[in-house]
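With one protein chain held back, the other chains of the complex are shown just where they sit.
All chains are identified by letter, namely A and B, in their written order; residue positions are counted from 1 within each chain.
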C-alpha cells in the first residue's frame, strides 16, 4: 500500500516546535498499516525536520541556542547575504538536520521511542507556512 | 515483502561503536531480499546511528573528540540541566547525526561501500542498552 498526502504546517516563529500530534492527525491512513514506513519530507531549504525529546520545552530552547551559536549570522565568510542575515544560516541548519524523516510504523501507529517527538525546525525569522509531503508505505 | 524486528544493542560506553556485524546477524531475512531497503531506527533521543569508516578505531575516537568540542557540556546557554551535564549535548548530537539509517539491499546483503560500517553513537556517559526497530522491505 502506498499513500501520499501534502500537509501544511501553520507559520511558526523561529525555533524548534513539537508537531507530532499535528502530523499524526493528518495521516489517518496510518491506522491501516500493520507494518510500514512513514516518510515525511519538507519542501523547503530553510526549515527542517528532526526527532527529539518530546517532554521539556527547555530542550527545544537549547536546540535554538546551540544552532544559533554554531551557525552565526554575522560570520565574516558568508557571501550569500541578499535574503537577510538569517537566510544563509538557515540553509546550513536545514542540511545539518535534514529535510526528511523516515519513521517505522507498527500496528497502525508510528513506532517511536517513549520520548521521541517530531520537531519542525524553523530556521527563518518569518518562514511562513511550511509544506510537507508525507508518503506512507507498507502492508495492512 | 515487509518484515520488522526489534534489536537490542548491549550497553556501551560513551563513544562511537561499530555494530555492523551485530545488526546484520540480527536480520536473517536480509538474505531473502533481491532488492530492497533496510531501515534502522533508534528509539532514543540521546543516541544515534551513522555510517562511517569501518577499519580504523582512531576515526571513531576522533568522532568523539569533534562532537565533544563542538557541543560542549559547559556551554553557558544550556537551560535543560536536570538530567546531567552530558544530557543536553547528547540530544543535540543525536539530532545532528540522526535517529535512523536507510540502507540499500542487493542480492540478499546490505549494499554498502567497502569502507562503510554502521556506528552506534552513544552520547550519554551511561546510556544503557539501546533498542532499534529494523524494518526490511523489498522483493525476493
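Assume a residue touches a chain if its C-beta (ideal position, glycine included) is under 8 Å from a C-beta of that chain, and two chains touch if they have at least 3 such contacts.
Given the structure is predicted, the values throughout are model-derived calculations rather than measurements.
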item: Residues in subunit A touching the chain absent from view; value: 2-4, 39, 41-45, 70-71, 75, 77-80, 88, 91-92, 94-96, 98-100, 102, 131, 133, 135, 137
item: Interface with the undisplayed chain - residues on subunit B; value: 35-37, 50-53, 56, 58-59, 61-63, 65-66, 69-70, 96-98, 101-104, 106, 111-116, 119, 137-139
